[in-house]
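A protein chain is absent from this complex, but the other protein chains hold their places.
Letters A and B name the chains as they come in the text, with residue numbers starting at 1 for each one.
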Amino acid sequence: MRKLMIFLYLFLFALVALSQQRVLQIWAMGEEAKKLNVMAEKFVQENPNVRVEIQAIPWSAAYDKLLTGIAGGQLPDLAQMGTTWMAPFGAIGAFEELTPYLAKSFIKKEMFFDGSWQTVTMNGGVYGIPWYVDVRVMFYRTDILKEVGYERAPQTWDELYDVAKKLKARGEGYYALSLLFTGVFGNEFMPFVWQAGGKILDEKGNVRVTDPEFVQAIEFYARFFWEELAPTAGGNLFQDFAKGTVPIFFSGPWMVRMIDEQTPEVKGKWSVALMPKKVKRTSFVGGCNWVIFKNSKNKDLAWKFIEFMTRPENQIEWYKLVSNLPAVVEAWNFPELANDPMMKVFRAQLEDAMSPPNVPQWEEIATAISRRVEEVIFKKRTPQEAANMLKRDIEKIVRK
Amino acid sequence: MKRFFCQLLSHAVLVFFSLSMVIPFAWMLSTSFKKPHEIFVFPPRWIPREPTLKNYLDLFRAVNFSRPFFNTLIVAVSITVLSVLLASTAGYAFSKFRFKGRDKIFLLVLATIMVPGQMTLIPVFLIVKQLGMLNSYAGLIVPGVASAFNIFFMRQYMLSIPNELIEAARIDGAREDYVFFKIVLPLSRPAIATIAIFTFTGSWNSFLWPLVVAQDERYYTLPVAVSVLAGQYSENLGLQMAGSCVVILPILVFFILTQKYFMKGIAPLTGLKY
Partner (left out) sequence: MKTSKFWVFVFVGPSLFLLLIFSIVPIFASFLLSLTNFNVYALVDWSRAKFIGFENFKDLFRDELFWKAFFNTLYCLSIALPVTTVLALLNAVLLNRKDTKMKNLFKVCFFLPFVTNTVAIAIVWSWIFNPHYGLMNWVLGLFGIRGPQWLSDPKWAMLAIIVFVVWRGLGYNTLLFLAGLQNIPQELYEAAELDGANAWQKFLYVTLPMLRPTTVFVTTMMIIGYLQLFEEPYMLTQGGPMNATLSIVLYLYRQGFKFFKLGYASSIAVVLFLLIISLTVLRLRLSRE
């Protein structure tokens, strides 16, 4: 009888304890989802009576899942949100506006990179907090470029074109750089527009793709294909880079680790550099932000988690786990980043990086841009013609 | 002599086409055992010099293919069993029952075959969402159970069952379910086998619907998992090939074991008069 009583007491105690426990539900994607529970464990240590449940969603399904989650009311408290997705989902009204939370917190706009903060503000409100960033830089084979006379990476558009021609001259089957040319490649192409000083939309919402800067960027991009400086057929980026047939490409920080893993034989023979300059050296900044959903019942707890992840020491911890670049500027002062020569390049690039317009129709716009640029690449239209068509396309898209 | 030459030519053609059917599978199998640096070589290498099981191990450890495999099995078996049951009962009714509007209703059923799946994809998606069946086994299984094609097929086949057998049993006082289970069903074995094979294969390989219904990896079926794999690990072709092998192998085995029945079953299809 006594045993039964003890058991019952313990059972009741457990029940009470569990019910006191608050559960924070988070949706995370890709690589991040796998490692996030390491950080979650630390969070739970600081906050007893809290449990964190992380749901892992592959990137390819995430867009649909979020959409149907919003439509069906099945949402978590907190989610990782790609920067280009802030606008479409924000426009539906799914996210909590965070200005009141910012007022009472150590988190401030100045803690983050400009390009990154751009992605969380819409219509004057703040709808997310940057978590990590990625920025594209130039990856190149130092040894091969030396062979054609370039002791350092090409610094300007002209130098890029020049080194490309020299690299192509090595012979049949050799190319200079890898550029996307099919599918939706807005993110690959836009930096060239920004480097030329162009833009898609201006402050008043007018479409500016027929400005000479934009057209110039289309022409510059397409020329790499016209003169076969960039291949128009798939291969394998890692193998081509290692073999030297494609010694230059543009990509983000995740490639650093992947190159070492996939093709260790090129260790020490490659490096990264800033984007080439036309008027500016702007690159594409992406990354992920944290958003709290309006329907969440644990908004304060979710905010606490955001604060936890925004602390510089946790930002650098996250970098060590997954190699995602911290969105918090201060985190870059830690030795792991400050003393790494490659990371210095990423840091410098982050000072001059932009993201596409934060509008709900970005997916459609990016598709339209890719389509018109593709037409120029395949010589179906001249750059000016394509720009004119694109202007019509985008005006139609934003009008609806 | 001419006879021999004809025979040689005939076999040569058949061998050529058979080989072209098989070669992609051979390549798939071979690549699934290769390390990355052996895949993108020219000229193509058939037998890897350093074969490895890593791709398969990664598949089940790092990527978790076992859940989609399990899902696909559950879904395909459920759909097949339910669909065969429903189609044979309905087929029996349309062929051997007499009731008002029988042929008109059958024509309606027939008409739905003409409609492409993509046309109903969007409304079915919305309906399933309203019923709360998104991202669940119910959502994966239920819409696939009623197949107008299966009903049509069973009805055509059962038309050829002699009425006397059935009438005799009815006169003896047998109820319809007895007639169905004890007389009609056993006589319809080839047809049942045929639609079972079609249905199982179809639902095992179904891609578009599970892609749209499943919202997270818990409910992925194998085809969806493979395409997700292709997207996430686009540079790891060996892993993708291993994934493809896993998807294809079971159905291949299933087909080889049951192909005898299948060949018997499709004969009536081709005798349809228009």
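Here, contacts are C-beta pairs under 8 Å (C-beta built on N, C-alpha and C of every residue); 3 or more make two chains touch, one makes a residue touch a chain.
Remember, it's a predicted structure, so these values are computed and weren't measured experimentally.
Although one chain is not drawn, the whole complex shows that of B:V75, B:L134 or B:A148 it is B:A148 that touches it.
When the missing chain is restored to the complex, the residue among B:L53, B:L108 or B:L159 that touches it is B:L108. Checked against the hidden chain, the listed residues A:K109, A:K146 or A:K380 yield one contact partner: A:K380. Residues of subunit A in touch with the missing chain: 64, 67, 70-71, 88, 91-93, 181-183, 232-235, 360, 363-364, 367, 371, 374-375, 378, 380.
Interface residues of subunit B facing the missing partner chain: 7, 10-11, 13-14, 17-25, 27-28, 31, 39-44, 86-87, 89-90, 92-94, 97-100, 105, 108-109, 112, 114-124, 126-127, 142-143, 145-146, 148, 151, 176-177, 180, 201, 204-205, 207-208, 212, 222-223, 226-227, 230, 237, 240-241, 243-245, 247-248, 251-252, 255-256, 259, 263, 266-267, 269-274.
Convention: only the chains that are shown with their structure count from here on.
Remark: subunit B residues 36-37, 39-40, 129, 132, 134-135, 212, 214-217, 227-228, 231-232, 235, 237 touch subunit A in the complex. Considering their complex, residues 30, 55-61, 64-65, 68-69, 71-72, 235-239, 258, 262 of subunit A touch subunit B.
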